[in-house]
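One chain of protein is taken out of this complex; the other chains stay put.
Just so it is clear, A and B label the chains in written order, and each chain counts residues from 1 on its own.
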Amino acid sequence: MGIAIAPRPVEVTGHGLRALVPHPWEARLYRRDAPETNEHGELAHPVLHLANFALPPGRGDFGTGAVEVMGPEHVFVALLEFERAEAFRPLFARRGVPRPRPSDFGANALQRRLPGQGGWQGFFTENGRPFCLYVVLGSLRDAHRLVPHVHAVLDELRIGAG
Amino acid sequence: MTALVVVEAVLLAVLTVLVAGLLRAYADVLRRLRALDGGGALDAAGHGAVGQDGPAPFRVAPGLPEPAASADGADWPEAHDISGVGPDGAVIALRTVGVAHDTALLFLSSGCSSCATFWDELRRPLAVGPSVRVVVVTRGAEHEDTAEIAGLAPPGVDVVLSTQAWRDYGVPGSPYVVLVAGATGRVRGEGTGQSWQQVSALLSRADGGAADRGAPAGRSHGGKPRADRERESDVDRELLAAGILPGDPSLYQVQD
Partner (left out) sequence: MTGTFAERLVGRLAGRVSRAERSRRSFLGGAALVGAALAVNPWGYLTRPISAYAAACGTDSECSSGYSVFCCTINAGKNACPPNTFVGGWWKADRSSYCGGKARYYIDCNARPGHHFACHCNKTTCDRRLVACNVFRYGQCNTHIPEVTPVVCRQISCRPPWEVHPKACGRSSATDNNTAGHTAPCLTRANTFPALTRFPEAPNELRAGHTLHAGDRLTSLDRHTTCVMHEGGALVVRDSERTLWSSHTHPEARGGHATLEPSGNLVIFDRHGRRVWTSGTAGSGGRPRLHLRNSGVLVIDNGERVVWSSR
């Protein structure tokens, strides 16, 4: 029997970011700016998490807590902003949201190296704002099949001037 | 010798008759079962009746209670995905429709006295199946004190402030629980209760025990590696033999 309601994309906006996530992707857009956890003067910036599976609570900014429950068909995307002074620095010299190819992913390009998974990380500047984009595939072997879904999500990502 | 052959022939005939009778009775049983199953009478080729669409309506004798909604859930309410804001201001979009897992939505508030038990129980391990995701939904910031919700929100449980979700699910008040079947995108059960324990029993009945079906999709890399566990239990055994129990002050001396 099919689904009662046709799946719809969902929009999340905030902090000058906008993502239109297709079904069955989920999204979280947050900024950890509680004074009691930034007592030394840390600068809190927006973090966007996108995934085609149920995102567990209690995740690290680069996805721990979520990557451990990923199956071979799952994809996790994290977008983290940095302070404006870093824009266009050599690490952030690339302009525009990158589109990683399947061959760009590696088993060692992971924050937390887990069997079977593949990761890719890229730094860039968009609209004067420096970011890191990090993608984890539940199955590196299926990168050619999973990466188009990543592109579809990134195609609907908009980064404003902030 | 001739007598022996005759006896064997007679026995063989009797067995043949018995086998034929058993086979006929078995066929008869199958036919009756199919009829009870709503398959209708079989034609000469043994196929189902042409033009019949779906099971025959279930009937009960007068005086007996009717069963619940039909098994395929066609008359169950439609479910909705949840969009809102977390107590910490995070923008949240989570899926309940067309996903592999089921979702138990707990509609709570900060002001209702009977919600307090739920908030407390959520801080302990919940008795839900492994493929059921628990999400607390309160009304939005226009109705709730976000700081108070943040104080009540238990770690490890999604909490979403969403007045729209309350409207979508027609929530009459709090506490209220809705179980959504992810695969069909329909509500499988809903109601209220005095505690999560009570509600989870209701959910279990609505779910038909399906909450106990296997682990959700996706492998978990959590838990300690075997070598870690073995070493830890070895060390713990020796410490115990030496009379050093968990919490012994000697285990917590600060080294500078």
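Everything that follows uses one rule, which is that a contact is a pair of C-beta atoms (placed from the backbone, for glycine too) under 8 Å apart; a residue touches a chain by one contact, two chains touch by 3 or more.
Being a predicted model, the structure only gives us computed values, none of them experimental.
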{"item": "Positions on chain A contacted by the hidden chain, ascending", "value": "32, 37-45, 58-62, 64-65, 80-83, 85-86, 89-93, 106, 108-115, 119, 121, 123, 132"}
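Keep in mind that, in the parts below, only the chains that are shown with their structure count from here on.
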{"item": "Gap in Å, rounded to a whole number, between the CA centres of chain B and chain A", "value": "30"}
{"item": "Footprint of chain A on chain B - complex, ascending", "value": "72-74, 78-81, 83, 86, 88-95, 97-99, 101, 133, 155-158, 183-186, 216-222"}
{"item": "Interface residues, chain A side, partner chain B - complex", "value": "1-5, 7-8, 10-14, 21, 23-32, 34, 53-55, 57-58, 67-71, 73-74, 114-115, 138"}
